[in-house]
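Heads up, one of the protein chains got dropped from this complex, but the rest are sitting where they should.
Order of writing sets the chain letters: A, B and C. Residues in each chain are counted from 1.
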Amino acid sequence: MTKSENKKLWGGRFSEASSGITERISESISYESRLYKQDIKGSMTHARMLKKIGILTQGELDDIIKGLSQIQLEIESGDFQFRVSLEDIHMNIESALTDRIGEAGKKLHTARSRNDQIALDLRLYLREESGITKSMLTELVLLIAEIASKHTDIVMPGYTHLQIAQPVRFSHHILVYAWQLLRDIERLSGVIKACNIMPLGVGSLSGVNYKNDRQFLKDELGFEKITENSMDTVSNRDFVLDFLYFASVLGMHFSRLCEELVLWSTSEFNFIKLADKVTTGSSIMPQKRNPDVAELIRGKTGRLYGNLFSLLTSLKGLPLTYNRDLQEDKEPLFDSIDTVKLSIEGIHEMLSSMKINRERMTAQIYSNFSTATDLADYLVKKGVPFRESHEIIGSVVQYCEKDNADFFKLPLEKLKEFSDKFSEDIIEILNPEKSTERKESEGGTSTGEVVKQIDSIKKLIKEL
Amino acid sequence: MTKSENKKLWGGRFSEASSGITERISESISYESRLYKQDIKGSMTHARMLKKIGILTQGELDDIIKGLSQIQLEIESGDFQFRVSLEDIHMNIESALTDRIGEAGKKLHTARSRNDQIALDLRLYLREESGITKSMLTELVLLIAEIASKHTDIVMPGYTHLQIAQPVRFSHHILVYAWQLLRDIERLSGVIKACNIMPLGVGSLSGVNYKNDRQFLKDELGFEKITENSMDTVSNRDFVLDFLYFASVLGMHFSRLCEELVLWSTSEFNFIKLADKVTTGSSIMPQKRNPDVAELIRGKTGRLYGNLFSLLTSLKGLPLTYNRDLQEDKEPLFDSIDTVKLSIEGIHEMLSSMKINRERMTAQIYSNFSTATDLADYLVKKGVPFRESHEIIGSVVQYCEKDNADFFKLPLEKLKEFSDKFSEDIIEILNPEKSTERKESEGGTSTGEVVKQIDSIKKLIKEL
Amino acid sequence: MTKSENKKLWGGRFSEASSGITERISESISYESRLYKQDIKGSMTHARMLKKIGILTQGELDDIIKGLSQIQLEIESGDFQFRVSLEDIHMNIESALTDRIGEAGKKLHTARSRNDQIALDLRLYLREESGITKSMLTELVLLIAEIASKHTDIVMPGYTHLQIAQPVRFSHHILVYAWQLLRDIERLSGVIKACNIMPLGVGSLSGVNYKNDRQFLKDELGFEKITENSMDTVSNRDFVLDFLYFASVLGMHFSRLCEELVLWSTSEFNFIKLADKVTTGSSIMPQKRNPDVAELIRGKTGRLYGNLFSLLTSLKGLPLTYNRDLQEDKEPLFDSIDTVKLSIEGIHEMLSSMKINRERMTAQIYSNFSTATDLADYLVKKGVPFRESHEIIGSVVQYCEKDNADFFKLPLEKLKEFSDKFSEDIIEILNPEKSTERKESEGGTSTGEVVKQIDSIKKLIKEL
Partner (left out) sequence: MTKSENKKLWGGRFSEASSGITERISESISYESRLYKQDIKGSMTHARMLKKIGILTQGELDDIIKGLSQIQLEIESGDFQFRVSLEDIHMNIESALTDRIGEAGKKLHTARSRNDQIALDLRLYLREESGITKSMLTELVLLIAEIASKHTDIVMPGYTHLQIAQPVRFSHHILVYAWQLLRDIERLSGVIKACNIMPLGVGSLSGVNYKNDRQFLKDELGFEKITENSMDTVSNRDFVLDFLYFASVLGMHFSRLCEELVLWSTSEFNFIKLADKVTTGSSIMPQKRNPDVAELIRGKTGRLYGNLFSLLTSLKGLPLTYNRDLQEDKEPLFDSIDTVKLSIEGIHEMLSSMKINRERMTAQIYSNFSTATDLADYLVKKGVPFRESHEIIGSVVQYCEKDNADFFKLPLEKLKEFSDKFSEDIIEILNPEKSTERKESEGGTSTGEVVKQIDSIKKLIKEL
């Protein structure tokens, strides 16, 4: 047991020890230790700056760098003992440093406070994690583009209101998720930008009593700018919210994709078969192949929303500047980061290993009059105003339903009973497989447009 | 390494091992192990039932009970190794049991499934934790009643819009929090009632192929009724939501109390002094005594709301019956349980150790014309319609502000300039300390009414 | 234009008129006018009480009652002009009263404030609306019970993870929603109970300077008790939250039901046909029959959750007692009340008019090895431990999949290759229609148990 272990760094004027509940409710080290790398990096850079402005000697700086390096090694090898009694990551590391190197360690906290220190650690950490997440999302977009590329020829029912509406290409459908992710990546780029402002060196709230060199800190730590108002610096958690929001929208997108994977895996839809490795069985029903990964990711949307709402609530109505309520920013953030990464991995694994049931998809486009709109447009092209044409085809549909007639095989004579504009070429129009190729409008489901889309996505990814 | 360790209990027909991501995303044992006691108790009772209906022999039952008891001991002594590869608490325990006692262990899962098993574990666990929480809240109500009892004589400013409105008793003010908690306790009683319905023995969804004895299970496990629809049983998480909602409202109440403790601890209000043991210092400002415990509890409102919203989201739009999304019920629940208990402890510690600054409270009632309403009512009693009287006093106030006159010492002559209804007895009316005693309406702030309130609260607590 | 129209009732000391933005942001009359009946009822009762304690004469009381009755008639005939400049419902009515009856009107506000007045109006209003909602829910439960009664003979696939798991009765499935609603009704009864405490007569915050008779008010207005702490009375909105929570859980339940109605209406499931009157068409696709009502109700879950979190947020961190933030309680409440009633109507209309596709349901139970569990249990009854039996059937399933064999028609010889315990009686066991009748465990899907369930639900409804 080291000498400083149970000594609070702020205990000078306190006559009464913290009560058990205070320690338990105040400690953050149990979840905050993951910031050790950023904290140490920040402290090393701060020490270099203190040396530069004459507060530390070269020897002191060397001691600090050496001490901190040693602590980092211990942490990474699992030999470091984090102590709840030392509250947070900063005190755990500083206290260990002082134990190791003595006086110089006590000087390290000059010209900074825990308020700017945690702001730095969080920004460094979130910037790094956002970068990793961005790479993972980029790969996922490319996977989707690749799946689309390989299957441009598959036609499936397109749905609105979960009713079969018009035939679409499977590739076109799956690419929707790429576009969603591209927007998510853009939001994430915004998070990285928001992180990229250097907070260290503003002290507790008002600045510090030293001509410190914050530009040096900024350059050394690779930030784009420095924060320009010390009070804002220690009370601002917008960048954390930005990530929690990004994660919520991503979770919403994933919940939609997973909903579809679950649907498509049912006996009734039967459009895909998820690989064994991403499904699980039942402890009681020997035949089950449950899409648990898809369900879990869909379910995790809840925690992503919950985390956003949690921090929004904690921040509501807080006066300036730092309030301890802000400590509640970390657990939701860490949980959302972990959840997002886990979810991306899960989606990647499912999509890359699923089998597409082309036969079933094709069979289903011959359902629910999927080319009725084509028929209506046919009449329009023959001069019938759209609204009238819409009504005529409505009657055709009604007739088929009543007489159990096969819409896709209606003879010309029958059609002529509804409008004399119908002629031989109507057979082409009724065919759902051919319908998709007529959707040549930009962004439509024709092969040409889908291929353009894939190229466009690949280009956007390259430009990131 | 035991033989069953890496064997999924449902692996019979799976040709491909679960992928790493599936295992990581599916596992719940990392947070679910806290249900071990309930799981074992449920299994023991289930085994007794199986013996009763002839599925297990006495010997098999004995083995199971012994095996499970041994596992419980191992868990409690820290010797039990939970395995992520075994996914959840049920499989960890069942697998360990089979390793120990062989064939009989394999029979235990007859006539139940993990779907009803987890419903049982959760209900047992939540019922117990709710009971504990209820006791803690009851004690807190009594503490508040006691603090009120001890200080019925202190008068302080009463606020609306955070503006001093009328003088009130400190005891009257603090008792608001007792009434809030009494409502919270009522909500919690509802949770306990909702938990008190026995789910075991309905199988995965449709019932089981055995004439099992669910009434026996109910009696043995101390439930009030049994669930009456098997499909509802495995898809229902209302009782979890009920707790998360209770916790959210409690958190809201605590956030209001903590807001006041923070306000009252400022140099500006200076109404109370929180004990050293529930405040903390600053790493940079040697003079600080920060009300961190109050701030943290206020901040934790966020996670309580977030947890409720998390589960509401996960449940939205799920078709029947069990879906794996339901696994997302546990972490928010456990977090809210822990947070609630921690918060109650923190509030208890703060209230029981705070010092009340009676002098400052009394001084402040001579602010902001706190008896203006009394004056208005005085005129009403002399026959002036209330709305007119309200306007007259408004003019008096305006005069004092403009001429910097002391409202509480206005001479009768001056008052008469505003209304000739004023006479000598007005001095009594102006006095803010006496004002409170005139609030004799039921539930008002007069001493008599406050004492009645305290009695009423104590009675309500006794009747719980 | 009446004389008091533009005069604020609190304007006595204000030297500057409210700015436009203040009026626009402060006014609540645009949504609050729906409280007119409660406000007038409260004022009449308050006047009677003032007469009883000697503040009003009989003549004044008569004038007030007559004036208020007349105002109520005008409002109900659409002749009353609500004015934004008079801010809220209380001032609109009081000001109109004074215009009509003069002096007596000015006395009405004696011994009360807007803070207790709005608490009264809200409690009266919510109590009434909750009662109406409860009746509507009760009818819906009875409708579901009736639908179940009429179709006890239909068997359909039961799902877990949206995978066909075991055959169940359609009646059993649909009854899940009755049980959910019964819990919702219980929550709603809690709301009514929470409303049933009389707040009037506590003044702004501290009580009033009169020996008023709150028991009289309670009795006249039909409440169960009176509030016992004046400060709590004006700052408490728990009863509003309780309704918003009830509405959120109801919305969640409805979202699950609607999700199923949408699923079942797809070409792929094709289990039901919603009536034309609850579906809509497409402006572009002539064949579409979209389940819009189900989708809209599912979508409205969002606003119900949003309303709950809106008020939880507004209340977070508010110091005692009344703060103007509390005005934000009404719009979410009114919106949730309206949404709940609209949704119940919509669900009622859909369920009462939908057609069940019995043939398709029955066909689907011969999918996905729906009786695999029955087979496993069969072996257990022949002495095979459950876990072994589970593995054996897993292999049977795997064999069928690989060899494209029809599970439901497997010959005995083939089965014997997997276990020699199989014998002739296995044919019965494989049959999915017969499977449901074996689920005789209490709450199971056998006809007997379903009939018991329906009786139980009807009994519970009667006891409400």
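Note that in this section a residue touches a chain if its C-beta (ideal position, glycine included) is under 8 Å from a C-beta of that chain, and two chains touch if they have at least 3 such contacts.
Every value quoted in this text rests on a predicted model; they were computed, and no experiment measured them.
Residue B:Thr266 is the one among B:Ser30, B:Ser69 or B:Thr266 that touches the chain not shown. Only one residue in the set A:Ser43, A:Thr133 or A:Thr233 touches the chain that does not appear here, and it is A:Thr233. When the omitted chain is restored, the residue from A:Leu221, A:Leu241, A:Ile347 or A:Ile461 that touches it is A:Leu241.
In the complete complex, the residue from A:Gly42, A:Gly67 or A:Gly394 that touches the missing chain is A:Gly394. Residue A:Glu260 is the one among A:Asp121, A:Glu260 or A:Glu349 that touches the chain not shown. In the full complex, chain C touches the hidden chain at residues 8-19, 21-22, 24-26, 90-91, 109, 112-115, 203-204, 275-278, 280-288, 290, 292-293, 295-303, 305-315, 323-328, 331-332, 342-343, 345-346, 349.
Mapped onto chain A, the interface with the missing chain covers residues 9-13, 15, 55, 98, 103, 106-111, 115, 158-162, 165-168, 172-173, 175-176, 179-180, 183, 190, 194, 201-212, 214-215, 226-236, 238, 241-242, 245, 248-249, 252, 255-256, 258-260, 263, 298, 301, 305, 309, 312-313, 315-324, 373-374, 377, 380, 385-388, 390-395, 397-398, 401, 436, 438-446, 449, 452-453, 456. Where chain B meets the chain that is not shown, the touching residues are 157, 160-166, 262-263, 265-269, 281-292, 295, 309, 312-313, 316-317, 364, 367-369, 372-373, 375-376, 390-394, 396-397.
Operating definition for what follows: only the chains that are shown with their structure count from here on.
The pairing of chain A with chain C is characterised as same-residue: of all residue numbers used at this interface, over half are used by both copies.
The chain with its Cα centroid farthest from the Cα centroid of chain B is A. Centre-to-centre, using mean CA coordinates, chain B is 23 Å away from chain C.
If you average the Cα atoms of chain A and of chain C, the two centres end up 33 Å apart. Among all residues of chain C, those that touch two or more other chains are 160-162, 165-166, 263, 309, 312-313, 316-317, 373, 390-394, 397.
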